[in-house]
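Structure first, commentary second.
Note that one protein chain of the assembly has been removed; the remaining protein chains are unaltered in position.
Going in written order, the chains are labelled A, B and C, and every chain counts its residues from 1.
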């Protein structure tokens, strides 16, 4: 029976004897008989870690998607993660530490988080960033809670251009908070905002770019927020952010996003990294942890989690967020990855993504049966309309080793306001800096073959 | 042009200016014109590390042997290396440190080496072990130098059962030291020692087990050493050592060996780990580094490289060894791997190797055209005599994904005294704890098919 | 000039200086990144992005050479305590040893490099892994089905409460309140609020357990359920759990099990058998996935059969010979952007498969053994708040010590750092004064637990001799006691704020 226990039978005996006991059973003797498990757990017997590693490798081998050229994006991006980032982010001091409750022995994680906050702040253009949330969806949910609390209102005007899964999560949690979420549909790929939003709107939420890849004019969203006294929440793509106007410069009050592109592998969707930044005056409503700079008893610079009074362990039922464990390791990883990229590298990556996407877009349009979904500008992700159902096309592209994108319909439910009626034929295509000319060629060939079929 | 330089062009300029220079050329201006390289190096242009990693992966992919079930041994063994050993031995503090010249900041490596020395001492049964040599071959070479120095003699009686490559290395270096190496042939797989060795013998050298896997009676070797006033040098297999009599108990004065089986992958032959242990009174002739325990200025326990006066940097041309850089990381790895195995695990591994080897041996003998090479006992490695040339048989086994062993002839030159005349048909087969029943089945099937062909 | 990237003075090994931030190390023009050669033609930004959308300024992050990047984060790591360095007896957090094999599982390229939207036909390995884990978790907890989406315990709580809500609603039953014991973890009440319910606190009795009389008083038809952890946050098993279950179920309420303490009962008892209807698990506690300095975790929620139809979707399910995604018919919807913290789930499954049922039971037994041994060992040093058999953790109190010497639980905790141990959880649960909540976990040896006891003994002795010294602890750490009040008063959370405040 493999375990990681240090105890030898003799030690067990001695320790039990110290307690006046002779068997492990006695440690559990005070459990009511009815709840004591008699027969043991119904699990397969334990196996050595090497055997289990073999099994897990075999499972891993059954994920054909892992070895394909990946043009799927839609909120999860296949960026380069260099050896140095892997090496640093996997240092066991970071991996096996707990939440920095004792700052004197946690300056490593705390300072890395302080640096991460700085980076998110610069990316978003807003002065305050927290030390991470679970993922982009969680960031959206928390941002709605923040806005509702800050404005004392409960209506949310939500662009259908926000990632469908995030919107779905928002709806799920609204069942608890009671927020009324009103979606503004996409028309030709961009949000059609209500003209007269009415009373009680806490937040206007928009994605920039939106989940189909399109850049929307945020002046309209800002104007709507102003008109309704609401906060403007902008969901960003942090890589595209290196090229496009900062959310803050459009007037965002809260910026949210998915931080996975910074050093975290695709990971079948998690663990990812929820980005969250706010205006200075919203800091006391910030969900999650935030690290601040201070001094130690000897006057030396030190970092510590601060404004703890907001958090659930102190504020309890009056807390505005319940988040406790977050995604610190991914935040540290993001700081490392951004440190690796540097200002110039980040911009180059974004430019490569964009150049590749625009080239692929043009090449795709030359294929009969392929059309742009909408005429709006995009950065590194775009939507195509195909002559055939997107899922079928993608399936046949997969036979050529190409993960050709994400079928928009696979992300959204029927009747979702983000796709014009139908929408079975829409595919979202993403290009990253990892794609090189032969990859684009392979894409074009696979798509051509698939559409023709 | 990718590099790892931190310098920006502006910094280059400023630094050059401080030196009163305006170009890098000036730094090299004092080199005679005739030796200054004008055109630059004739190398392909630099490429990003990710591109190069791709290329190296492609090369790695062209080593079909890497994915075969490996029954090859002969001094390089395919043992299990668990994740925990990989994780600890690859900690960058160990990997990127230099030789512990400043013990105050090198206690990590020093203590690990002290522990390694203890482990090698216990394995060999001799009290003093050094902190590593390059590999088993280097250990042999150094042991001959030690013996020659200690005994003031230059004749070496060397069993042909010692690994052929080690013997070859010994011959190479004897061209410098002038040692006369006299090989005692193997007959029926065991050494036939000279009856009257004569004068001037510095060392008698034997392998236990020998390179064909056989266990020889070391009393004869010890008696020969005694009769000639020579040291007895025994080359051990450190895994087999968990089961067989310790070299020290046979009367070895020096124990050498290849430490690769302890946590170092096959690595196409290096870096490996030369094991070296001696009697207490030979310590001042020990080649390489040795770590000792001492105190610091405050009386705390501390470790330090000691008896430095033996080493080349102090003794210079009078040093008995020139070794400087050794294989510290492999020694640290061995300490970690042995810590993982524990007393019991090491024994279990050895027993598994032996059980598998004996089973495979019996199964092989049932195949027509396969015979034992010699009747001597073995531990985990044995030699078979085939009806057909070993290399051809191995080639056809490889088609079944089985690396069926090592052709003895591929290790030895023509006329080597370790193989009876011919010997083209001898294959050395090794079983490790990694082999499971299906692997043995595959072996048997592949061998049967190959021999029948 | 920017700081020296190759200066190790901030590593505790040498020097004692602070570590510059990556921004202090940054120098314009430096870079680490080497991008692959590409033959995709670069396009001018003007060709791609309309002027109105183009970034107005150049984004400045931090510019470091690879060497300086490595130095910086290696030195930061050296300023960080971790399980791999030593014991972390943080009650409630279950900081046990994280087997290294799980790191290799999570790094398997066939797991790590899979896009979450790839079709099920191309991700059968992942789906099988998720289904298997769900089955294992159900077997361990005694429940019928589970969702793996929640990314941590708190997310699991909220998910579970929304399931309870959906369950009641589906029966046309709008309830209002959720009961929580006063010893509960802060996430519990916070989650209740977010689920739209009101918290009703149930006091603990003098034995540290739910006061049954008080519970009964608070029950009523508007009670949606009760959230409990069992063992509770005092490390005590709620022995009257059957009665509690009967009472709550009696008014139509459901029982929610906060699985943060599941480590104590693995293979010895199951929430399902105790009458719980909804269970979350903290895989990062019980199943040893590393905490990552504060996350990621994973907080799957398992439910009884009557709630299965409400689970979030899509869920991986068996489908013929293979696996497919399916959304339960009355699903509350999605609670995660994708499928949950998948690589954390993979780690946990590996841990479970290695241990098997017997191994997991041994885990619980030794966790409980260590805790009880320590509690008894310390009886004369720092008494337990409740002198009775504990489960995997026990809550000590320094209130007598404080009275006698002025040394508080916090001082004891900080002093422990100087002794080479991480501090216990302090001032939690709130119902115990000067609480020190100690959880040795099963992966610490008898020798380690004894050394911890001796360290506490020394600290308490010193408290009587020289209390001032303890107020000044820790002294051997990279920084001394940190001024938390100042951090909140002068809020500086970014390098830019530090610059604006003249701190750089």
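Couple of notes before you dig in:
Rule of thumb we're sticking to: a contact is a pair of C-beta atoms (placed from the backbone, for glycine too) under 8 Å apart; a residue touches a chain by one contact, two chains touch by 3 or more.
In this text the structure is predicted, and so the values were computed from the model without any measurement.
Touch, as defined at the top, links the missing chain to these shown chains in the whole complex: A, B, C. Among C:100, C:361 or C:486, the one in contact with the hidden chain is C:100. Residue in contact with the omitted chain (choice from A:24, A:50 or A:395): A:50. Across B:31, B:187 or B:452, the residue that sits in touch with the chain not pictured is B:31.
Residues of subunit C that touch the chain left out of the display are 1-17, 27, 30, 34, 65-68, 70-71, 74-75, 78-82, 84-87, 97, 99-100, 354, 417-422, 443-448, 450-452, 474, 476-478.
For subunit A, the list of residues touching the undisplayed chain reads 2, 4-6, 8-11, 47-51, 54, 82-84, 86-87, 92, 105.
In this section, only the chains that are shown with their structure count from here on.
Centre-to-centre spacing of subunit B and subunit C amounts to 46 Å, using the average Cα coordinate of each chain. Averaging Cα coordinates per chain places subunit A and subunit C 19 Å apart.
The centroid of the Cα atoms in subunit A and the matching centroid in subunit B are 49 Å apart. With touch defined as above, residues shared between interfaces to two or more other chains in subunit C number as follows: 28, 30, 34-37, 64, 66, 70, 74, 99, 101, 103-104. The multi-chain contact residues of subunit A, meaning those touching 2 or more other chains, are 49-50, 53, 80, 82, 87, 92.
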